[in-house]
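Sharing a structure here in structure tokens format.
For this view, one protein chain was removed and the others were kept in their places.
Which chain is which? They are A and B, in the order written, and residues in each are numbered from 1.
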Amino acid sequence: MIDSTTNSRFSTKQLIVIYTIISLVGLLIVWELVARFTSASMFLPPASEVLAAFARSFVEPIGQHTMLAHVGVSLYRVAVAFIFATIIGIALGVGMGYSKLFEAIFKPIFEFIRPIPPLAWIPLSILWFGLSDTGKFFIIFLGCFCFITVNTYDGAKNVDPELIGAARMLGASEKQVFFKIVLPSSVPYIFAGLQIAVTAGWSAVVGSEMIQSNEGVGWVIIRGMSTGNTVQIMVGIVAIGIVGFALANITSALERRLCSWNAQKGM
Amino acid sequence: MKSFFSKHKYTVISACSFVFVLFIWQLVTDILHLVSPVMLPSPTKIVETFWYKLTGGTVPDGSSLIQNILSSLKIALGGYVVGVIIGVPLGVGMAWSRRFELVAKPLFDIIRPVPALAWIPLMILWLGIGYASKVGIIFFAAFISATVNSYTGIRQTSQVHLWVGKTFGATNRQLLFKVAIPTALPMIFTGLRLALGSAWVALVAAEMLAATSGLGYMIQISRLLGRPDVIIVGMITIGFVGLLLNTVLEKLQKKFVKRGKKA
Partner (left out) sequence: MERSEGNVKTKTPVLECRNVGRSFDSYDGSGKNEVLRGMDFEVYENEFLVLFGAGQCGKTTLLNILAGLDMPTEGEVLARGQKVTKPAPERGFVYQKTSLFPWMTVEENVGFGPKVRHLPEKEVQERVKKYLDLVGLTGFEKSYPNQLSGGMRQRVGIARAYANEPDIMLMDEPFGHLDAQTRYMMEEELQRIWQKEKRTVVFVTNNIEEALFLADRIILLTNCPTHIKEEYEINMPHPRDYVDPEFLRLRQLITDNMDLTL
């Protein structure tokens, strides 16, 4: 931005593509060379081997499933927990932001639970739910839920009082003010929360599968560790990274679509 | 009394709600025995255990609560400091120099979507289950927040401020240190806080998988030993220490970023 000596031969977009290719190819070459010709080969498998194994993982199963199925299992877990977290988080957040009484009742309990990292619930969830999927839903739910609630709460608290006043002046009832003004004007905040929550949920599923599972991407990498299979760990990390990237981008694309009215801030 | 109640109505309701939850909890555990103590110990039992661990009790995990906290903090802060020292300059550099950004950002972008936890197996395999591997994991957690926020902060520098600097003949270096970095400071501090938060979360996971002391280890081993009271004591401590760290950084932020109110 600042020393933008615009190269006349290429547009900014082209430059980004060119440099991205150069730096990624550079990384792969350095990795390959280091892994093949230095003592690092003891623990670092060459890039080509990891990529080949990654491609193979879609055909040959790791454990009981191929990679696609492992990703599917993990995504399914995130999806179930995320839906519950979204419903409960939005209800709680809007409720606390809108009603002082509701806030007084629920906020202390929420604030008590909030600082505890979701993964710290794993031992309790194993005690309560065993190694079933319910336990994983529970952990991922906690991972998403707090972010959604906090953001929704902020949104509902920050509704422009003049908009509420305008709606009342136009004859809206309390219920209409809530559903037509408070809720929609919190939507950008809710989306910001959902975006963080998706990433947090993905992280939580990896964590919980590492500790209590026999399938899913988290299991893939922890299994790689216990069998000393570095290639399998790296293949797992690649898959986790790709899905994480996709999730983050899907939610932000969705936000741009659904909150287009908010594109130009500070009206 | 009446005016006290009307003035602090919501505080009173909050307190009542909290006490009510504790009461129900106590009721279903110790009084009515609806829930087995193996699943959920009563609040009084938890307070008892908390006191025992706080005053130096080492059963069941082998260390007192204070020892566990210190052991965890040592690791968390170690990884955090490394993450910040690398992350902040990286973020600032990528935002300030276009050439550097073109080369470094693609590499950063492929690391960024990988949750810090996913590095645990690799770190353990490479560095063993000692101090180094955990510092490595926490490094990843802290590094990403620190970089992203510094980058965004510098990017928010207003063009007008830079023009003013330029018309007064400031060099590129002066523009960076006198205009851009001060602009970015609040964001950078936010990044530092988020980074500490992620570091603390990652730590719990790392200690649950590979450690012989620390809060994460304490709750994990207590599960194997069937001590839910110690688990809950551990969880509350983890939450509390995390909150404390955040508060300390918030105070520091207020002290160093003098621009008054938050945006």
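In this text, a contact is a pair of C-beta atoms (placed from the backbone, for glycine too) under 8 Å apart; a residue touches a chain by one contact, two chains touch by 3 or more.
Predicted model, so just to flag it, every value in this text is computed and none were measured.
Note on the chain not shown: across the whole complex it touches A. Note on the undisplayed chain: of the listed residues A:Arg36, A:His65 or A:Arg168, the one touching it is A:Arg168. Even with one chain removed from view, chain A keeps its contact list with that chain: residues 160, 162-163, 165-173, 176, 180-181, 184-185, 187, 259-264, 267.
We take it that only the chains that are shown with their structure count from here on.
Our note on geometry: chain A versus chain B, Cα centroid distance of 17 Å, whole angstroms.
Residues of chain B that touch chain A in their complex: 9-11, 13-15, 17-18, 21, 38-40, 95-99, 102-104, 106-107, 110-122, 124-126, 155, 157, 162, 172, 175, 180, 200-201, 204-205, 208-209, 216, 219-220, 222-223, 228, 231-232, 234-236, 238-240, 242-243.
By the touch rule above, chain A contacts chain B in their complex via residues 1-5, 15-16, 19-20, 22-24, 27, 43, 100-101, 103-109, 112-124, 126-128, 199, 202-203, 206-207, 210-211, 218, 221-222, 224-225, 228, 230, 233-234, 236-237, 240-242, 244-245, 248.
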